[in-house]
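The block that comes next holds chain A.
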Amino acid sequence: MTALAKRYWHALINQKKLFVYTFLWSFFLWITSPFLIILLKSVGRNWFGKKWLPPELTLDWYKWALTIANIPQVLSNTLIIAAIAVTISTLLALPTGWALGRRKVPAKEVLTSIILLPRMIPPIAYALGIAQIFYRLHLVDTHLGVALAHVAICAPYAILVLSSTFEGLDERVLEAAAVCGASQLRTFFHVTLPLVLPGILSSIIFTFTTSYNEFTLTLMTYGPHTITLPVRTYLAVGEGYWEVTSALSIILIIPSLFVLFMVQRQVQPEKLVGGFKGV
Partner candidate 1 sequence: MDDNMIELRNVTKRYGPIVANANVNLSVRRGELMTLLGPSGCGKTTALRCITGQVTPDEGRVFIDGVDVTDVPTHKRELGMVFQNFALFPHMTVYENVEFPLMIRRIPQGQRREMVMDALRLIRMESYAQHYPRQLSGGQQQRVGLARALVYHPKVLLLDEPLSNLDAKLREEMRFEIRDLISRLGITALYVTHDQAEALALSDRVAVMNAGRIEQVGTPDEIYESPRSRFVADFIGLSNFIRGKVLAIERGMAIVAVNHIKLMVPAAEGTQVGQDLLVFIRPNDVQLFPVDFAKAENTFEGVVHKLTYLGDTIDYRVIVAEGVQIRVQTDGKVRFNAGEAVKVCLPEARCRVILE
Partner candidate 2 sequence: MSHFTNKRQNLITFLLLSPGLAGFFGLFFYPMLVTLFRSLRPEGQTSGWTLGNYAAFLSDPDFRRIIWLTFFLAITSTLLSILLSVPLALLLRRKPVGHRLFRLTILVPITVPGLIGALGLLLFWGSRGWFNLLLLQVFRFKAPLTINYTLTGLVIFYVWHYFSYTAITTLSTLEGLDPAFEEAARVAGATPWQVLRYVVIPLIMPGILSGSVLTFMAAFGAFSIPLITGGNYRPLSVAIYKQIGIFIPARWSAASAMAMIMAALQVVFLIFYMRILRRPMA
C-alpha cells in the first residue's frame, strides 16, 4: 500500500512542471477571479448566477451609476479629498523625510517606529478620537476634514518613502556638482531635484491611492457632502443592488490598476510595495 502511495507521490513530484504550473495558475485565478466576476456583473443583465456568463450585456448599470448614484459628484469628492491629502502629506513628509534621511537624529529607529504607529494601531481606535475632535471643530463633512483624517495614514508612508529616497542621495554627487562650479541653487535644480523626483513621484502616487481607497477613516468623518467612492460603494452594498455596486467598483478600481501598471515596469515589483523596514 505504502509502496503504491510512494509511487504516486514520486510520479507527482516528477511531474514537477505540471505541479508547479497548476499551483501558480490556480493561485492566479484565486486572486483575479473576484475582479473578473465583478466586471461581468457590472455589464450583465438577468444574470442571477446559474450560468457561468451573463446572458445579456448592458451598460445600464453604468448609466445608473452616473445618474442616480450621482457618481460624478462622488468622484469629484474623492479626487478633491485625495488631492488635499496628498498635498498636505507631501508637505509634511518632505522636511521630515529629509531630516530622517540625511541628518543626525537621536534615537532614529524609535522615532521611525513612532511615526509608523498610525499604520500599526487599528485605525478605528484613533478614528473615534478624530471623529469627536472634528465634530467640535466643525470639520466633519468637509473636504478638508476628511482629507486631514486621510493624512493620518498617508503621511507615515510618505515619510518612510521620502526618507529612504533622500538617504539614497549620494553626497558625493552634490560635491561633484559644486566642484564643477554649480551654485547651491543650480545644484538643487539640476542635480538634486532630478535625482529625488522619482522617489517623490512614487510617494505621491502611493499617497494618492491610499487616500483614494481609504474607507475606515472616511466612514467616521464623512457627511452628505463628502461621500467618496469607497463609502458610496459600501452604501450600495447595503442597498443590495449588486450590479450597480459592481459598476461602482469598476470605476473605483481604476487608479489601483494604474498603480499596478506603473509597478510592473520594475524588475522586482515586490521591492517597491514592500518598504516596511524597521517595523
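Here is how the candidates were picked: all candidates are chains of the complex that A comes from, given by their letters.
Assume a contact is a pair of C-beta atoms (placed from the backbone, for glycine too) under 8 Å apart; a residue touches a chain by one contact, two chains touch by 3 or more; residues count from 1.
Quantities reported herein were computed from a predicted structural model and do not represent experimental measurements.
When you check 1 or 2 against chain A in this complex, the one that touches it is 2. Against candidate 2, in their complex, chain A makes its touches with residues 20-21, 23-24, 27-28, 30-35, 37-38, 41, 48-50, 52, 88, 91-93, 95-100, 103-105, 111, 114-115, 117-118, 120-130, 132-133, 148-149, 151-152, 155, 159, 209, 212-213, 215-216, 219, 230, 233-234, 237, 242, 245-246, 249, 252-253, 256, 259-260, 263-264, 268-271, 273-274, 276, 279.
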